[in-house]
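All protein chains but one are shown in place.
For reference, chains read A, B and C in written order, and residue numbers begin at 1 within each chain.
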C-alpha cells in the first residue's frame, strides 16, 4: 500500500543528514514550510547547502536555520529582504557562502534537475558579472550562457491540500517554487494544510503528481512568518 | 479590450501562410484540433512544416492535410499508426520529409522553444541512430546529446474550456502536447469546446495562461476522428 | 541450432505473470504496448502499483466497460482506459519529466533484440523504405530506473533475439535489467547475463543453444 502520510514533522525530517543539499519552497513567507524548517532546526543537521529564493526574515524559519549555524551555503536569487538580519550579518563576516542565481535561472535549473536535463542555455545574465566564468555560446547570432540543472537530497515544500499518494495542490502565489522543487530531490517532504481521501483532489487540477513526493505531514494551521517576525519571536522558542 | 474570441475557424486560420511552421496538438485523435485542421485545408496554405506527435489516420484531420499536399515536412515521434495510410505512402515515394524525434525530446524541444531556451542536453537517444551527427557532451561521466528548442509560426490546439483572455483547461489525456505548443508559437490558435465568462475558470486550475493564446474559436461538438475514419470519410467532404 | 519443438515454454499470460511478480508494492510502472499491457492483470493482490502512461496520466486503471469509452482518456497504445481515484493528468513535458528525471521505477517493454550487454533494439528493423517510428521508447530506456524486456526467445523465423550484438538500430545501450521470454528469465549483472529461471523442460544447455549471447548460471 502507498501511504506517504507521516505523523509528525520530526518523523518527516528524520533522515536529513549533515552536508545534505536541501531545497526549501517559498517566496518570502508565501509557501515557506516553516514547521518543517523548525523541525530541521530541532534535528540539528549541519553543513547544509540550502536552495531557496530568499534567506528568511527575523529569527524564525530559514533565518533561524541560518542563525543556528546549520547552513554552509545559500543558493538563492534575493538574499536581501525587509527584516533580513541574520544572513547579511553572517555573510559580511564571511561565515556563510552565497551562490547568487537570477530568479528565472534558479527556477529553470531546479526544473532541469528534476527533468533529467544536466544543462541548458539561457539568455539571462549574459554580459553581466553573473555569467563570468561560464560558457557562452551563440545560437542564431545571439549569445547564451550555459547553466546546470540542480538536484537536492531533500526538498521541503508547503502546500494547501494533499492525499496519501502525495498529489498536491497549492494556494495562490504560495505555489511559486514548490512544484519544481518537488521534482528535483531524492526525497521530497511536504507540509499540507489538509489531507484528503484519494479522489478528493480533481485529477485535472493536481499541480504536483504524487510520484514526486515521498512524505506528507498535515499542518492545519501553519504559523505566519510575518506575524512571528512582528512579535520578534525566535526559534527555538 | 482583450477579446481573443473569433467567430469562425476560417477567421482563426486566415493568417497561416505558405511555408509556415505549424504545431498541431494531439496524441492520436485525443486533443487533435480537427476543425482547425480542416479550416487550414480550406485555406490551402502550402509547403508547411508540421510538428505533431503523429501523422493522422484515414483521410481526415492531419492525414487529409498531408494528402492534400500542403505538408513539406513532418517533425514527429510516431508517424506509423493503425489506419495511417496517407503519410507512409507519400514517404515511400519520397514526397514528404520526416524528422523523427523521440517523444519526450519532442515535448522538451517545444517547451524549450516556448521558454526561450535555445538548446539543452538530454540522455535520450544517446548511442542510437537518432543522435547521429548531433553534439554529444559528458556531464558527471554520462553522455548526453544536445537538442535545440523548436518554435513555430502557428500552433493549432484543442481544449475543453476557454475564456476571452485565452485561459484554457483541457480534458483528460487530450491535454498532451497542447500546453507546450501554446507557448512555442508566434500565434496560437485554439478550438475550445466551450467559452465561459472571465472568472468561469478557477484561477488555480488554469492549465494554459491566456498570455500564450492569440485566437479562440468555440466548437461545441467537435468531430471524433475515429468515427470519421470508421465511416471512411474524406476531407474535403 | 536445433529447436526442440516439444518444449512449449511459457505462454504470453505466464510471461506477463512472471514480470508482474517482480513488481514490488508501491512502485510507479510504465507498461509498453503489446504483451506488457497484460502485466497489470497479474500483479499479486495486496500490492499497490501506480501505472504511468506517457501521454499524460498517472494512475491508469483497467479498460472501461463497453459503452463507457472516452476517446480522450487513452493510453500510449491509444486504447481507451480509465483513471483510478488519486490519478492525475498532466501535459507531455511534465510526463517526460517523470520519465527522463528517473522518477518512474519500472518500465516493461517489448524487444526486437537484446544484446549480451543489455543493449535494446525495439523500434526499427532498419529496413530500407520502412517508416521509422520511435514514440517514447528511447526516453523510457534512458530515464526509467529498471527496464524489463519481455519477448519471445526466438523470432518467428527461429532466430535468436538475445544476441551478442544487436543488428537492428539501438533504442538504448546497456539499459535492460531483466529479460522475460517464453523460455527463461535472464538477469543482467556486472558479471554477465545470468539465468534466473527456466520454463518446464528447458535445460541450460538448450537455452544457451538458442541464445546467441553468452549465458551464465
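Keep in mind that, in the parts below, contacts are C-beta pairs under 8 Å (C-beta built on N, C-alpha and C of every residue); 3 or more make two chains touch, one makes a residue touch a chain.
Remember, predicted model here, so these are calculated numbers, not experimental data.
J.: Which chains here would be touched by the one that got left out?
T.: Every shown chain touched by the left-out chain: A, B.
J.: Please pick, from A:3, A:47 or A:128, the residue that touches the omitted chain in the full complex.
T.: Final answer for the missing-chain contact: A:128.
J.: Tell me which of B:147, B:163 or B:225 is the one touching the absent chain.
T.: B:163
J.: Identify the residue among B:94, B:203 or B:236 that touches the chain left out of the display.
T.: Looking across B:94, B:203 or B:236, the contact with the absent chain belongs to B:203.
J.: Among A:80, A:134 or A:234, exactly one should touch the missing chain; which is it?
T.: Of these options, the touching residue for the absent chain is A:80.
J.: Counting contacts across the full complex, list the positions on chain A that touch the omitted chain.
T.: Touch set of chain A with respect to the missing chain: 27-31, 77-82, 87-88, 91-92, 98, 100-108, 110-111, 122-130, 170-180, 207, 224, 226.
J.: Please identify, in ascending order, the residues of chain B that touch the omitted chain?
T.: Contact residues on chain B toward the absent chain are 1-2, 111, 113-117, 163-165, 167, 183-184, 197-199, 201, 203-204, 206, 209-212.
Basically, only the chains that are shown with their structure count from here on.
J.: Which integer distance in Å separates the CA centroid of chain B from that of chain C?
T.: Centres of chain B and chain C (C-alpha means) sit 29 Å apart.
J.: Determine the centre-to-centre distance between chain A and chain B, using the mean Cα coordinates as centres, and give it in whole Å.
T.: 34
J.: Of all residues in chain A, which are in touch with two or more distinct other chains?
T.: Answer for chain A, listing residues that touch two or more other chains: 115-117, 204.
J.: Among the residues of chain C, which ones contact at least 2 other chains?
T.: In chain C, the residues touching two or more other chains are 83, 89-90, 93, 96, 99-100, 142-143.
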